[in-house]
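This report refers to the structure that appears directly beneath it.
Apart from one protein chain that is not included, each protein chain of the complex appears where it belongs.
Right after this comes chain A.
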Amino acid sequence: MNRINQKLNNDKKLLSIYFTAGYPNIDDTVSIIQNLEQSGVDMIEIGLPFSDPLADGPTIQASSTAALKNGMTTEKLFDQLKDIRKSVSIPLIIMGYFNPVLQYGVEAFCKKCQEIGIDGLILPDLPADVYDEEYKAIFEKYGLINVFLITPQTSEERIRYIDSISNGFIYMVSSASTTGAQSGFGEAQTNYFDRVAKMNLTNPQIVGFGISNNDTFTQATTHTKGAIIGSAFIKYISENGINELNNFVNPILGKN
């Protein structure tokens, strides 16, 4: 069974962390993954940086620009990750935009992910219908879980469609925004979490965008399986470096 599905079968609430590969330094990738696993997070999204990240706010965009300037490429990332499964067992997802994957070759990219031990992909600008028609068979051939986003504006019909073509979890974008745009959830968000929870979908939901502390983590996971933190983590390592990640993770999980 895919490591993501194993983790989802756990009865605890999951904390997933996103970071941009190649930031703050080009060779930090493996250390960040190892340190995150040791600090007790459940899943990691490795950001493949892109020049024009439409769905991201200023924090992640700046980290992507810096990572590209540091020399990060698709080939470089795969090279850094080639022995990663010798040291960690945590589920690993590559998150990026579709164009770099398209240029690498979708099948070649998926094959490489399988060789390394990547468990899934999140490609926000690969639309569900195109995935379904053109790429689903390739992803499945290489044992990769593809994760789709939904937002408060996504219709019930479309959520059900996305659920039907998903085989891991659904990434619930907490509000109409890019990443890192807000702090705290209001009634509109909690109603939305609740509404989707009541749909009894096949795939569990994990909430992303706007989670930065224990309050927002707890709110987000009351009705869902887990939460993803990106911008707040990037900010943290910008200021505090990539060691001692317990200091970031423990407060979010409500541990001292």
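One rule holds for everything that comes next: contacts are C-beta pairs under 8 Å (C-beta built on N, C-alpha and C of every residue); 3 or more make two chains touch, one makes a residue touch a chain; residues count from 1.
Quick note on the criterion: contacts and distances are computed from a predicted model.
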- Note on the structure: Its UniProt record identifies the chain omitted here, from "Protein translocase subunit SecD", "Tryptophan synthase beta chain", "Branched-chain amino acid ABC transporter substrate-binding protein" or "Acyl-CoA dehydrogenase", as "Tryptophan synthase beta chain"
- For the chain left off this view, which of A:16, A:154, A:167 or A:212 is in contact with it? A:154
- Item | Which residue of A:65, A:190 or A:246 touches the chain not shown here | A:65
- Item | Chain not shown: contacting residue from A:24, A:100 or A:204 | A:100
- Given the contact definition stated above, which residue among A:92, A:126, A:145 or A:206 touches the chain not shown here? A:126
- Note on the structure: Where chain A meets the left-out chain, the residues are 50-55, 57-58, 61-62, 65, 68, 73-75, 97-104, 124-128, 130, 148-151, 153-155, 158, 173, 176-178, 181
